[in-house]
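The chains shown are only part of the set, and none of them has been moved.
Letters A and B mark the chains as written, and numbering starts fresh at 1 in each.
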Amino acid sequence: MFILRSPLYVDRMRSYTEYLTMNVPGKMAFVNLTPRVEECVRKSGVKEGLCLVNTMHITASVFINDNEQGLHHDFGVWLETLAPFNPDPNVYHHNRTGEDNADAHLKRQIMGREVVVAITKGKLDFGPWEQIFYGEFDGNRAKRVLVKIIGE
Amino acid sequence: MFILRSPLYVDRMRSYTEYLTMNVPGKMAFVNLTPRVEECVRKSGVKEGLCLVNTMHITASVFINDNEQGLHHDFGVWLETLAPFNPDPNVYHHNRTGEDNADAHLKRQIMGREVVVAITKGKLDFGPWEQIFYGEFDGNRAKRVLVKIIGE
C-alpha cells in the first residue's frame, strides 16, 4: 500500500490575488494599506513566500515608510519641489495630450510603483516601523491596487 | 490501487529565464518591452506567479509608466535637471575612473532597476495604461534585460 506523505502538500505552491479599490478625494494623499494587506496574507494561507503590492495606475505609487502625518506632509512638499505641477504643455509635453498630470507621472517614479514583502510564519516580515502606503498624485477617481501572494 | 491526482502537478512550481538584448543608439532612450515580456509569459506556461524584469546594467532602468512620447520627452528633460550630465571629474568623482557616465548611475536610481509584475490566469496582470520600459542612460552599446518568471 502506498501512503502519500504530507510534505508533498506542505511544500506545494499556493497563490492568492486580490484587488483593492482606492478612491482618494483631492489631488495628492497617502493611504495606509497595511491592515488590508495583512488580511490578504491571512486569507491566502501562505506561511512562507512573497507578497507583491502594486498600484495598477501610472500616476500613483505603493511604497513603505513611516505612518507619521508630519512626514507625509514633508513628502508632499518635497515631491512638489522635485516635480512641480504645471498644466502648461510647453513645460511638460505630456500635457499636450489634453491631460494636466505630467507631474504625477514623475512623482510616482520617485516614490515607486510596487513593494515586495517577505511572508514568514504566516505574517508580513516587517521591521519595527514599516507600513505600506498608497500614494495618490492625481486623485478624484477610482483606482486599483493589486495584492499578489505566492508561497507555500 | 493508488491514483496520483492532478492537483499535485497543477500546483507544482515552474520557472522560466530569458535574456533580451538591447542596442540603443544615442545616450538616452526609452524602449517598450511589453510585447517581448508577454511572449516570455506565454512561453513559460505559468498561470499564477510573479514576473521579474530587470536591467543587468547599472546605467539603465526597467520601469512601468505610460506609452506616450510626450511623457518620455518630459522624463528626459526632468532627469537631466535632477542628475545632469557632466564629464568633469571634479563634479562627479566617479568620472575620475576615466568614465563620463556618473550621471547615468544617478538617473537609473530615480527610475529604478526592476519591476515585479503579477501573472494572473496566464497573463501580466496590468492596469489600463501600464507598459514596461527599458530606460537607457548610457547607450551606444549592447546591454541585457533579464526576464525571470516563477509560479505554477
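Worth a mention:
Quick note on the criterion: a contact is a pair of C-beta atoms (placed from the backbone, for glycine too) under 8 Å apart; a residue touches a chain by one contact, two chains touch by 3 or more.
Because the structure is a prediction, the values reported are computed rather than measured.
Displayed in place are 2 chains, all sharing one sequence; the entire complex defined by the structure file totals 3 copies.
Basically, only the chains that are shown with their structure count from here on.
Averaged Cα coordinates give chain A a centre that lies 18 Å from the centre of chain B. Interface residues of chain B facing chain A in the complex, by the touch rule stated above, are 2, 8, 11-13, 48-50, 63-66, 68-71, 73-75, 78, 82, 110-112, 115-118, 120, 125-130, 150-152. On the side of chain A, the complex with chain B involves touching residues 1-2, 4, 8, 12-15, 17, 50, 52, 54-58, 82-83, 92-97, 102, 105-106, 108-110, 112-114, 116, 143-144, 146, 148, 150.
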